[in-house]
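Have a look at the structure that comes next, please.
All protein chains but one are shown at their positions in the complex.
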Amino acid sequence: MEENIKPVIDSRIPEGPVAEKWTNYKAHQKLVNPANKRRLDIIVVGTGLAGASAAATLGEMGFNVLNFCIQDSPRRAHSIAAQGGINAAKNYQNDGDSVYRLFYDTVKGGDYRAREANVYRLAEVSNNIIDQCVAQGVPFAREYGGLLANRSFGGAQVSRTFYAKGQTGQQLLLGAYSSLNRQIAAGKVKSYNRYEMHELVIIDGRARGIIARNLVTGKLERFAAHAVVIATGGYGNTYFLSTNAMGCNVSAAMACYRHGAYFANPAYVQIHPTCIPVHGDKQSKLTLMSESLRNDGRIWVPKDIEDAKKLQKGEIKGSDIPEEKRDYYLERRYPAFGNLVPRDVASRAAKERCDKGYGVNNTGQAVFLDFSEAINRLGIDVIRQRYGNLFDMYEEITDVNPGEQASEIDGVKYYNPMMIYPAIHYTMGGIWVDYELQTSIKGLFAIGECNFSDHGANRLGASALMQGLADGYFVLPYTIQNYLSDQITVPHFTTDGPEFDEAEKRVQANLDHLMNIQGKRSVDSIHKELGHIMWDYVGMARTKESLETALKKLRDLREEFENNLFVPGSKEGMNIELDKAFRLRDFITMGELIAYDALNRNESCGGHFREEYQTPEGEAKRDDENYFYVACWKYEGTDEKAPSLIKEPLHYEAIKVQTRNYKS
Amino acid sequence: MWLTNSSVGRKVVMSVTGLFLILFLTFHALMNAVALFGFKYYEAICEFLGANWYALVGTAILAGGFVLHIIFAFWLTFQNRKARGNDRYEESAKPASVEWASQNMLVLGIIVLCFMGLHLCQFWAKMQLPEIMGEHPLSGTDALALAFGNWWTLPIYLVGFCALWFHITHGFWSAFQTIGTANEKWICRFKCIGWWWATIVMGLFAIEAIYFTLHFNNIINC
Partner (left out) sequence: MENAISFNIKVWRQAGPKEQGRFEVYQMQDIPTDTSFLEMLDILNEQLIEQGKEPIAFDHDCREGICGMCSLYINGHPHGPATGATTCQLYMRRFHDGETITVEPWRSAAFPVIRDLMVNRNAFDQIQQAGGYVSFNTGGAQDANALPISKVDADEAMDSASCIGCGACVAACKNGSAMLFVSAKVSQFALLPQGKPEAARRVKAMLQKMDELGFGNCTNTGACAAECPKQIKLSNISRLNREYICAKLAD
């Protein structure tokens, strides 16, 4: 199946069996000696798990690091919001886990669209991450014996997820932030807070710097380095409503894309099954309820459509429906994995039920997540100990306490179920990188969610933290040396060159343009419209027609943006609307990119579901014959022009490609 | 010196001097209580303390502690107001768990200081000071008679005790918190002990003051 795709780009995967590639690579790669490291500058944009861990580690090694974040402190990066945990193949539970099994689960979970070599490396270094974080003082959950505790997560049959209450992302990020702080104090990392990267500077074909705007003063500033690393996260906010933070944006990645960095697999967008449903048009973001809830929570809708109608009208409550009239559709459809099927499967199943009219809230766009059985079995204290903070969070938002008994029918106690619905959560696609995490632009690296490499078409729970930290602590600090080893004679750059002048001029012109449109519409109103287009036509279920409609609507929206945007204030000093306008322009381009890729990929796989391509049971139908490749999109000079497609064929040596099965 | 140039150090000075003053107050209340059983016993204690070397050393240390406590209180408050910044909140609400006393320690302290000034004039200046100066001191009982013979002494003293009660209910557990001896359990215990201590000792002082007033105004005679 691979022979009909001609490889045109080099992913630089080392030779040898998959289990030995990384070891071989490290043994033979070029290194930079300590004295030379001092002469080399590296820009790291972003301070999430990937950015902070990379900046800290590069600093420890002796490089001079310049580290940027848009928030007021590196600790605010959105990695902090990850709740559930981080995977590692430690096999501390003696349940048969191994590096290979984690590798296999991740590739399978990703619907066989990830790059095998990258995933194996990820599984391999996963254990180092846990060691590293424990040594940093990350307070992971422990058993009474003093050893680390684990929980299970979607898409796996072993317990390999390490966690720190429901705040694992926070604790891991604070660990990376503490290492970063140590390097800032040592003078090896210079930290720029409230700075946003607006443009990439390329000199003689290599990434050599960035133009960043100081968000407080509004001034553009120039920064030069021997290599640029972007760790700026995903593009989920293209959909306006997502679980991403308000500030998450794709502008840095888009700046790289416009300079020729390929954007890979943009259609792979993860929709998380357990979010609090949308409640109104004023809503600004969606709140995730951790996937760990699916360990003890059971997902259901009523069996009878009549009950569903009554729920939608508000005539009865979920707790009024007895056990025998509930349809635990995940357990029914996927007996082997039950409520712990991967996210894409769970999300689509929820949508399928709601589309059939079984939705349980006033909009018909919600299903129940119920803890009655678990509470009756284990007692409320145990359940509160596990999920207390999530229950409180749910109650604060919805005014319903899931730990409160609501009814008793035939001697069975029923508790208030949570209402959940899928929402945009994570983006598997991203800037294309080779095995060394280098993009198609020399000297430009992309790490974390920002790149595309490890999750294929769908990411398993608790793997994002793993990938971010793997890239930042254990992969990039090695591979970047392979690039930098021949840069040691290149002196520190000045920022006075013509390339910097031009880059700054471009940004300035863009900002001036945004200020001068002086139309009628606010940034948010256009962004919301973008979100509606994306969710309705490029969302959970896509068709050729919907995608073509989306592309047309997006063109119109760009028109509207370019001619009818209104940004108050001036470009001097802080201007929060100007910041958002700058990002929105890139979100629109990103939206188109997602649609182009989704339209191109005539198959269903992972987070990308085309209604035309499904089995009679409604499962995703892949087409390995024609789409067993990474779709890399190349910018064609202007935003208006469609990007061109370059294919990176996938080669699987260790794993047999087959249809995903979570039924038995 | 960390006791003066670090915030925790400065608080340790407040804490240690405060605890010392609490100790002093305990003895003071107990010694006065002797008078309730008979003024001749009280005279004996006054005689015992007098201007002997140990009493003088004790007084000097006590005075030193007082002065430090007061100087540091003003210093800390000055620093804290500076740290708060120039703009004040338009609207501020006190969380239920925050004691009123804890936010008004300086004001309470100043009330106590005024009361103490009066108290020193009425007793120390007439008893130990003349003795140091080589003059003839007043006897304890005479000093009590002179002070509590005035009708206004009692209300002023009661106000002073009240301020002290508030000051100590916070100061007691705060002192232990500052020297690092508290944890989640012991914070509650120290608060409880502090409350009882302040109530018993201030109650004792109040009873004494009321008794002396009644006695020296010849309302009761025993």
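Labels for the chains are A and B, by order of writing; each one numbers its residues from 1.
The working rule: a contact is a pair of C-beta atoms (placed from the backbone, for glycine too) under 8 Å apart; a residue touches a chain by one contact, two chains touch by 3 or more.
Keep in mind it's a predicted model, so treat the numbers as computed, not measured.
Q: Can you list the shown chains that the hidden chain touches?
A: Every shown chain touched by the left-out chain: A, B.
Q: For the chain not shown, which residue from A:Tyr25, A:Tyr177, A:Tyr329 or A:Tyr596 touches it across the whole complex?
A: Touching the chain that is not displayed is residue A:Tyr177.
Q: Please pick, from B:Val98, B:Met133 or B:Ile200, the residue that touches the omitted chain in the full complex.
A: B:Val98
Q: Which residue, A:Ser98, A:Asn376, A:Ser522 or A:Asn564, contacts the hidden chain when the whole complex is considered?
A: A:Ser522
Q: Which residue, B:Gln79, B:Asn150 or B:Thr199, contacts the hidden chain when the whole complex is considered?
A: In the full complex, the listed residue that touches the missing chain is B:Gln79.
Q: At which residues does chain B meet the chain that is not included here?
A: Contact residues on chain B toward the absent chain are 2, 5-12, 76, 79-80, 82-99, 102-103, 105, 170, 173-174, 176-184, 187.
Q: List every residue of chain A that touches the chain not included in the displayed model.
A: Counting only chain A, the missing chain is touched by 53, 56-57, 60, 71-78, 80-81, 90, 92, 128, 130-137, 139-148, 164-165, 167, 169-171, 174, 177-179, 181-182, 184-185, 191, 193, 216, 243, 245-247, 279-280, 282-285, 287-288, 392-393, 396-399, 473-474, 477, 522, 524-525, 566, 568-569, 573-577.
Keep in mind that, in the parts below, only the chains that are shown with their structure count from here on.
Q: What's the distance between the Cα centroids of chain A and chain B, rounded to whole Å?
A: The answer is 62 Å.
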